[in-house]
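Omission of a single protein chain aside, the complex is shown with its protein chains in their original locations.
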Amino acid sequence: MKTHVTTRINDETVEFLCEPQQTLLHVLRNELGLTGTKEGCGSGDCGACSVTVNDRLVCSCLVLAVEADGAKIGTIEGVASSDKLHVIQEKYLEHAALQCGICTPGLIVSTKALLEENPNPTEAEARYFLAGNLCRCTGYDKIIKAVMDSAKSLNQGA
Amino acid sequence: MAEMIYQSPKSIEEAVNLLAASSGSVNILAGGTDLIIQMQANIDEPRVIIDVKKIAEMTQAELTEDALLLGPSMCCAALTAREDIKALFPGLVESAYLIGSSQVQGRASVGGNLCNSSPAADTVPALIALNAMCQILGPGGERTVKAEDFVTGVGRNCLAEDEFLRCIEIPRPEPNTADAYLRFIPRTEMDIAVAGAAVSVTVKDGICSSARVVIGAVAPTALLVPEAAACLIGTDLGTADLSAAAAAATAAATPITDRRGTVEFRKHIVGVLTKRAASIAFQRAKEN
Partner (left out) sequence: MSEAKQYKYIGQRTIRPDGFDKVTGRANYGADLSLPGMIWGKILRSPHAHALITKLDTSKAEAHPDVLAIARFEDFPTVNAAAFAEGRQDKGLVDLASNILADKKVLYHGHALVAVAARTEAAAAQALQLIEVEYEVLPPVMSIDQAISADAAILHEDMFTQGLAETPSAASNIASRMELKKGDVDAGFAQADVIVEREFSTPTVHQGYIEPHATTVRFDENGTSTIWCPTQGHFDVRASTARLLGMELGQIKVTASEIGGGFGGKTTVYLEPVALILSRKAGRPVKMVMTREEVFRASGPASASQSRIKIGAKKDGTLVAMQASLYYEAGAFKGSPMGPGCMTVFTPYDVENMWVEGFDVVVNKAKVAAYRAPGAPQAEFAAEMVMNELAERLAMDPIDFRLQNAAKEGTQTLYGPKLKAVGLVECLQAAKTSKQYQTALAEGEGRGVAAGFWFNIGGQSSVIINMNPDGTGTILEGSPDIGGSRASMQMMAAEELGIPLDRLNPIVTDTEHVAYNQTTGGSRTTFATGMAVVEACQDIVAQLKSRAAAMWNVTSEQVDWQDGSAINLAGEDKMTLAEVCAIAEKTGGQISGRGNINARGAGPSFAVHLCDVQVDRDTGKTDVVRYTAIQDAGKAIHPGYVEGQYQGGAAQGIGWALNEEYVYDQNGIMENAGFLDYRIPLASDLPSIDTIIVEVPNSFHPYGVRGVGETGIVPPLAAVGSAVSNAIGLPITALPCSPPRVLKLLQDAGQ
């Protein structure tokens, strides 16, 4: 039996029907067309599906879609405002911090969560916070540089 | 596909009633990081999911004069952000911080870790070292079980089908007492513990006056090792004392060989961790 869910995704009210066992990831991608959130493993081990639920960073493959009822969801599609990139997105591009780009949406969502929680992370803190976002292309160096530069830029802007 | 029912009670009473009324396979959704993976792997198993995370007290932590009353479903990320709890129970918070990634910590909870009852659970040794008590609620009322008695085997625990864990009570530490938890993994993050050790010590005049040593991932359940504690009590944790405690931990361990480690490796490592965790706890206790 399908359940009716009312939720807010990227500040817009969204309603959907889902089976109780469907994950939030599945519904975002296959029912709502929000394919910016990627599936790399389906078991919480790669971070490609990172989203925020009530401002808390989670893997959307480890959240049931029914849990979204009444909650506030943030996905990669909500990071930029209209055509203006978020500073973090700009820094990823400036630092060539992506190659294939499949891990990038998850990393950007996670970086945003990191910097909201800890606006001045050390490099080690950034590396540990982002340890759950696997990237196979970059060796992480440029990602970490983009994160540190984003922090600097956001702090200067504030 | 088998029928699944999702329930999200708003109160403890509602949860108790739902649990009593449900038949068949009932699962409490305390975090989600284990249960949802199990659900995806067994889509043909009908079940009732009771999500207790919408019950406020299940996800909160209260520090009273006597104890920490930890809501079993408080996510690890919320727990590790609590400086007041970290100051009193650094080892417990360390163990919560070690569970999975930032994302996983946004879902996983100490109660879920306990109820999933994996031998490698990180928070369980830490809870046992701290003399934690588990408050269990069922249709027959409430009962309290020591953390070391909660998990009864690999994936098994003392909860009856219609019971659930409503609170974890951790007594405030005695003066000059501190805990520490260490685990060994091949990488720096993300892995499941190959072995773990939690140690709590009380120090008086530079000498360890009491200690609890608990080892994880080296037996079907986390093990309290009084023999290891005995090696520490009455000493200043010198090299020989630590080695004796390590040897006691190694002797108590009855691990298996699997993809994460062999019997020999785990027995050795648990000794190393015991030694190191004891030193850290001792240092912290002296500074308290």
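First chain written, first letter: the chains are A and B, and each begins at residue 1.
Rule of thumb we're sticking to: a residue touches a chain if its C-beta (ideal position, glycine included) is under 8 Å from a C-beta of that chain, and two chains touch if they have at least 3 such contacts.
Small disclaimer: the values here were computed from a predicted structure and weren't measured.
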Contacting the left-out chain in the complete assembly, out of B:141, B:186 or B:206: B:186
Touching the absent chain when the full complex is considered, from B:54, B:166, B:212 or B:260: B:260
Contact footprint on chain A, counting only the chain that is left out: 29-30, 34-43, 45-46, 48, 75-77, 79-80, 85, 89, 92-96, 98-105, 108, 123-124, 126-128, 130-144
Residues from chain B at the interface with the omitted partner, ascending: 1, 43-44, 184, 186-192, 258-262, 265, 268-269, 272
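Keep in mind that, in the parts below, only the chains that are shown with their structure count from here on.
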Interchain centroid distance [CA atoms averaged], chain A/chain B, Å: 29
Chain A - residues contacting chain B, complex: 1, 3, 19-21, 23, 42-45, 47, 50, 53, 56-59, 61-64, 66-67, 69, 110, 113-114, 117, 128-133
Interface residues, chain B side, partner chain A - complex: 1, 3-6, 8, 29, 32-33, 36-37, 39-40, 43, 49, 51, 53, 75, 77-78, 81, 100-104, 106-107, 188-190
